[in-house]
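Every protein chain of the complex appears in place save one, which is left out.
Moving on to chain A:
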Amino acid sequence: MDESEDVPKDFIKLKSEKLSVDEVSELVISPYCGAASLFIGTTRNHFEGKKVIHLEYEAYTSMAEMEIKKICGDVRQKWPSVKHIAVHHRLGVVPVTEASVIIAVSSPHRAESLEAVMYCINTLKASVPIWKKEIYEDEYSWKENKECFWANSE
């Protein structure tokens, strides 16, 4: 068994096409890992009593990819046994129930991959320059993550 053939990799993609859970999980599966954990963020159909028609995402793409890469680096420092990390985020229109983000992490044992996935989504929400517009029936709203490190929630 030569584990040096299976070099740890980060798979980061921002794209407007529909995301695939199969595709993202296959990226991280490794014969040396007994665990792969997954987070899927999907579009909810309501907010504060208003019906959500769909979400629209935009990104500062070059910086977003760099910030996600930094998050992957942090993950590998905190959980050195983590093998592969995949973060796919959708841009443009995302209809209700479809996925806007899928994060997958593999590790030899389950604790690390579960913790790393949670860290990834929490940190992404705090630091990656991506914006979401919620489209309602007769208005829209630019959302603000409470994790955003510079915005004051009043």
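Remarks
We adopt the following convention: a contact is a pair of C-beta atoms (placed from the backbone, for glycine too) under 8 Å apart; a residue touches a chain by one contact, two chains touch by 3 or more; residues count from 1.
Here is the rule we use: contacts and distances are computed from a predicted model.
Between the names "Tubulin epsilon chain", "Guanine nucleotide-binding protein subunit beta-like protein 1", "Eukaryotic translation initiation factor 3 subunit I" or "MOC2A synthase", the one given in UniProt for the chain missing from this structure view is "MOC2A synthase". Of the listed residues A:Leu19, A:Cys72 or A:Val128, the one in contact with the hidden chain in the full complex is A:Val128.
Against the chain not shown here, chain A presents residues 41, 57-60, 62-64, 66, 89, 100-101, 121, 124-133, 142-145, 148, 150-152.
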